[in-house]
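A single protein chain has been removed from this complex, and every other one stays in its place.
As written, the chain order gives the labels A, B and C, with residue 1 at the start of each chain.
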C-alpha cells in the first residue's frame, strides 16, 4: 500500500463502547512504541529509499492523523502541538495542505526523537481526555477506530522500512536480538497440495460486520471458473529451485516489463538473499543465507519465500506451470475455510503484536488429516494477479478523511492474507493490500493457482 | 499496444482460400506503402521518442515478420535478404535472438529507404510465389493471416508515430495536404445521452468466427451490475470545459500517480493542443487549436477529444461525476447494438484505409429516432478502467510466434473500439488494445459510464 | 576540496617537538568534538546530499586516518578497533581497499554515535601512547601533523555540511544559539577600493617554512601583467544589486555552462537567501534574509556575500566590469601585505576555533589611513579564475598517503584565503583550496580583479 486509501464505511463499522475504545487506543498506541524500542534515535531518523519512511516519521505521522482528523475537529479549545507539524507529517493529503517532500523525510533531524515522543504523549493525553467525556458521538468513535487501523498499517511499515534500512548497512545489523534458533518442522516442499473450488456465482467484499476499509466494499457478485489453489505459500526451497534452474536468466518466464526491470538492476535472486559467492555467512542450502530482522541466517527451506516483487512472483508461477490467483479466487478460497474467523489465523481479539517469531514468516503447519481447507494468510502477503481497482458501485466518501478514496487505484496489484508483521486482528479475508509491481521490501510472497483440470 | 501480443488461435481462425489470401496480402502490403508515400526519406528515418519507431523501421519490421516466421520456415531454399536484418528489425522476440536497442532505431540511416523498399519488394515476390503453390497448408495460411493483422497494427502506428514526430518540429508541418475544410455537423455537446444495460451474466471474448488475437480468448462468462454508458465519446467541447474549469490544477480529480505525472511534466492540457498564449494560430473556441496530421486547425467542439492519457481520461470522468467503463461493460454494450457486425462501424470487407477524413476522428452522427443503440468505435480508442490481464483459461500458444503471449499483461490498460487510423476490418467488439497509463500519442479518447441509477 | 589531496612535503615540514605535538594533537581533536557538541545523534547521522557527509562520518573518518596511516604502521601489536571500519570510513583511498558508497553514508546508523565517540577515544589514547614514547621518528611526527591538518579540513566541512542539512529542514533550525545581534560597522558598498600591483616576474607556492600540502609546491616563477585587485570581498549589498538588476535573467553575464546550470535549477539568487515572496521572515534590504548557522537573519549589507558557485561569482564579476583574479595574482597580492604572517588574519598560533562570530563571515574592517594593503582572507574562500592544476615540477609522493596526489586536478577551480569556518592557523597565502564550479555549500565568495589601467 502506498499508504492507506483509508475511509471508514460508517454503516458497516461496529460501534465499540467508549471504555473499550479508550483501552484499545492505549494498546494500539503502545504497540507502536514497542516496535521502536529496540532502535536508537539514529535508526529512527534515517530513510533508506523514497518508498520507505523513517521510524520517527511513522511515530509522528500516526499522531498527526489523530491530531488533524480527530482533535482539530472535536477537541474544544484545540491548539496544535506545533503548527509546523501540519506540513511536516502530512503524508499525501492535499486537502489538508502542503506536504514535506517524501524523499526528504530522512533529513528531518529536528524535531528530534524525544520531541516526537512528547508529541505522541501529548496527543495521547488529549485523546484519552476526549474519550473520557460522556457521550462521545458515534462518528467520532468511528474516526478513532479509523486512526487505529491506520496506525496498525504503519506498524507493519515500521518493520519493513527499518528492515530495508538495516540491510543497506554493509554490517547487516539485527533489528532485535540474535536470530533465535528456528525449529522448523520438517515439511518437504512437495507437501504442497491443490485445493479445488467449483467457481460459479460468488460474493466477495466486506460483509458488513466489523471494521473494513472502504475499498473492500460494496460486497458484490462475481462469476468464477472452476480453479485450484495451493494449500500453502511457495517455500524458499521451491523458489531456490527456480533460481538454481536459471530462472533469472530466461526471459520466457517473465513479463516483458519484469524482464527489463530485472535486467536493468542485474538481479539474480530475491532481495535480502545472499549466495555463496557474495561474502555472506551462508549456511543454508547451496550456501544461501537471508537477511532478517534478527540478522543473517541460513535460508530455511520450509519457510515461505518472502520479499518478492510481483514480477518475480509471476515469473515463478509461470515457470512452475501455474499462475497467480485473482483476488476473487483468493477470497472465495479463504471464505471456504472452516471456522468462524475465516482463514486468517490471527486471533481476532488481540491488539498487540506478540513477541518472538513474528519477525519472520513461519513454515506452514503440517496438514491435519485429509482436510485441505487450512487457514490462509498470516505469514506473507500473497500477490494476486488482480490490478487494484474499484469494486462495482464503489463510491468515495465525502470530506477530508475520505478525500482520496480511489486515488491509488492504478498500476498497483492486490495482495491478500496478511504477513507475520501484520498486527493480529488487523487482517480479514476481504482485506485488500496493494503495492506496485516493483515493490519487494514488504513481506510479500505468493500462493499458486491454476485452472481446474 | 506495446507491439502486438500476437498469436492466432488456430481453431477459431477461418481459412481464407489461397487466391483470396494472395489478393488480401497484396492489398494490405500496398496499404502500408501508401501510408509512407507522403513522406520523405528523412521523415521515414527519424524517431521522436523511444515509444515511437521510424516509419522505415515499420516498413522493414513488418517484412521481417513474414521473412522470419513464414519464409524461413516454409520457403524451400530460403536465403535471408540480408542476415543483419534479423537483429536490426526484430522488435522484441527473444526467441529469434538479439534486438537492436529500441531507442536507437532512428540512427539506422543504413539500410536506406530505397533498400528497405527493395526488401519489401523481395519479400512480397517470395510470398506471392509461396502463395501460388498448390496446396498451401492451413497453418501457413494462418501464419500469413497473422502477419497481415500484425501489419495492420503497424499501419496505425505509422500514423501515430509520424504525427508525434511532426509535432516535435516547431514548424508543425502536415503529414498530408492542408487541413481540408471540416464540415462538421452541428452537434451540441449536451446531445450525449446515456444508454442503460441491465447487467447480470454475460459472455465476452471472441466468439469463434473470423480472426482474433489470442488475448481475446477464451470467450467466458462474467457477471455485471446494471450500468449506463454514454452514446458517444467525450467531445472537445466537453473536455475543454474541464480544462477551463481548472481541471489540471485540482488534485482531487486525479489519481495520485496521475497527478504526480501531470505535475512533473507541467501539463495544462492535452498533447497536440495549443492555447491562446502559446503562439499557435488559434481559431477554435477560446483561441484553442490542435495539431493534426493535416496541420494545425481550430479545435472542433463536436469532434471526439483525442490523445488523452489514461490519467487524463480518468480525471475527466471523475470531474464529470462518472467513470470509465470496464472492458466487459464496453463489450457487452457494443454487442447490444443492432446489425450483424456489432457496433464497429467500419465495413468489415474493406482492406485499405480510405482517404480523406480518416486522419482525424469525426464528430458523432446525430441520433436517429429514439434508438440509443448507435454503433460504438471507429473514431477514437476508448480507455477502459480495466487493467490488461489474461482471460480465465487463457493459455499461451507454444512455439516462436506465440512465445510471448501474455508478456505485456501488467501495468497496461485496455482500450476498445478502434480509431480513425485503424484499418477498416481490423477491429471488432472483442478486440483488446492496450497501452500504459501515460501513453497519449495514440488516438485515445474515452466514453463515460456510470452505475445504473 | 573534494577531500584533501594530502601529502606532506617532508623537506619543508617543520618538526614539532614530541611534547608540543602531543598537546597539539589533543587540542585539534578536542576542537573537532566541540563542533559536534551542539548536535544530536540524529543531526550527526543524516546526509543531505552526496557532496556532504554526516558529522558522525567526519568524526570517524578523521580517526580512521590516524588508525590507518599512523597506528597500523607504527603501533606495536596493532589491532583494529573494528575491522569493518576500514571499509566503512575510507573516503576514497583505493590503495587502502574498498569504500562504502559515498551517497549512502547517511544510512550508517550503526555504529551509533556513542560507538564512534568510543572509537575516537580509543584512537586518541593509543596515539597519545605512541607520542609519549621516547624518540618518535620524524616521519611519524610528520604523518601525525598531516593527520591534524587533514582533521582541520574536516572541521570546516562539519560546519558546511551541517549547515546544508539544517537548511534542508523546512524549519530552518539553528546549529547553535540564536543569531547574536550582529553589530556591523557601517561600511558602504562603494568603499571598495582597488590596489594596484605591477606584475612582472614573481614567485608563488609554499616557501619552505612550516607545513604545506604538496599541491602548494614547488615554489616557482610566474610572469604577471600589471593588475588591480579589490581591497575587500564583494558584499551582500553589492551582490544584491546584481540580483535586483536582473542578473539572474540575462545570459550575457554568464558562462554558457553557468547559464544552463542556473536555468536547469531555476535559480534566482544564492542558496541560503530568501526573498520577500518566499515565506521567510525577511527583514533585510528588500525583504531579503539569509539562513546561517545561527538561524535565519536579515541579509546584512556589509557582510561578504557567501555560498556562491564559481558560475555566480564569475557572472557577478562580468556584470561589474571586472573579473576573478588568477590564483597567482591573488597570492602575489596577499604576499604584498604587511606583516610576517602574510595577509591571512588568523593568529597563526591558535589551534582551536574561537567561539561566537566565527560561524559567519564578518564585514570588512574600515580601511586604516591610506594604506590599501589590508590583510586578505579569513572571511570567505575567494574563487579565482584558475583551474586547479599541478604546479610545474609537481611530483606525487610515493606510498599510501600520497597515492592520489594529483587525482583531483581536473574540472575544479582554486579558492584562496580561508573562511570564517577555517580553523585558525590552518590557512596561509599559498594554500590552495578547490571545488567544482557548481559547489556553493562552502563558505565561498569572491574578490574582484581587473587589468591595470
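Going forward, contacts are C-beta pairs under 8 Å (C-beta built on N, C-alpha and C of every residue); 3 or more make two chains touch, one makes a residue touch a chain.
These numbers were taken from a predicted model, which means no experiment stands behind them.
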Touched by the hidden chain, restricted to displayed chains: B, C
Touching residue (missing chain; options B:108, B:293, B:410 or B:448): B:108
Options B:27, B:80, B:125 or B:168, residue touching the unrepresented chain: B:168
Residue of C:103, C:138, C:286 or C:392 touching the missing chain in the full complex: C:392
In chain B, positions touching the absent partner: 40-46, 48, 56, 84, 87-88, 100, 104, 106-110, 112-113, 165-166, 168-171, 173
Touch residues of chain C, complete complex, unshown partner: 2, 92, 94-95, 201, 220-225, 251-252, 254-259, 310-311, 314, 323, 385-387, 389-390, 392-393, 403-404, 406-411, 437, 451
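Throughout what follows, only the chains that are shown with their structure count from here on.
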Clusters that remain linked by touching, chain B excluded: one piece
Identifier of the chain whose CA centre is least distant from the whole-structure CA centre: A
Chain of greatest Cα-centre distance to chain C: B
Interface residue identity across copies chain A, chain B - same or different by half: same
Whole-Å gap separating chain A and chain C, where each centre is the average of the chain's CA atoms: 47
Chain centre separation (chain A, chain B; CA means) in Å: 38
Interface hub residues of chain C, defined as touching at least two other chains: none
